[in-house]
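For this depiction, one protein chain was excluded, whereas all remaining protein chains were kept in their positions.
Let's turn to chain A:
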């Protein structure tokens, strides 16, 4: 028997049966040139091609300034590439859309809305019936661990709580792909660890496709199915590494796992080598 989940229960669906992997996002020979004010053209991304499979958790890892954010913005449709194209489910990306939900390092919450108002924003915009939107939003707020804070304004929340609201706000309109740009970069180490664990727990429920930008090697390995290593000037893909670690993962357990440690060390070594190779004599 096949049960079609209703919109409201979509995100609480327990474990999804694994479908054969199919491409959801295709990045095809994308390059990005920025005009710098003083100097000449700056090649931020050079000929990037990458395919992201449905329901995969993919991290883009690289040093600051290698074009990670730019690549994510191109997939989000916030920036259009100088050349090449990005596609979502075979259709060229021409602008932002509710099928791709961003979560930014800067949170970007609406400060004049309460936690509840922020989470309700997307469903309201999409014309979801008020009662249904309210029930969903309350459930999402609870899921990200903010029950009781519904009527707080962003000003009254800590950084970690703000990012939880931002995640709930984005999940509320059911994007097929989550685009996360160093979402935990502004948080202290303890809060970051807790949010990483919680994000994985939430992700396990429906396994949306996630494109996750980070410059932290262990964050990338801990969270991802696949790590895309980038190098700088110009921004290029260096290598794509499959992370073959069992799920569900918990950080405290994984830290002791020899394979996890191996991935982290290997990736860090590769970055060290490229730094040496790339540095001027």
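The rule is short, and it goes like this: a contact is a pair of C-beta atoms (placed from the backbone, for glycine too) under 8 Å apart; a residue touches a chain by one contact, two chains touch by 3 or more; residues count from 1.
By our rule, contacts and distances are computed from a predicted model.
Name of the non-displayed chain as stated in its UniProt record, restricted to "Cytochrome c oxidase subunit 2", "Cell division topological specificity factor", "ABC transporter permease" or "Septum site-determining protein MinD": "ABC transporter permease". Contact with the chain not shown here comes from a single listed residue; of A:49, A:80, A:94 or A:125, that residue is A:125. Checked against the full complex, the one of A:67, A:81, A:102 or A:160 touching the unshown chain is A:102.
Against the chain not displayed here, chain A makes contact via residues 76-78, 95-98, 100-102, 104, 106, 108-113, 121-122, 125-126, 153, 155-156, 169-170, 173, 175.
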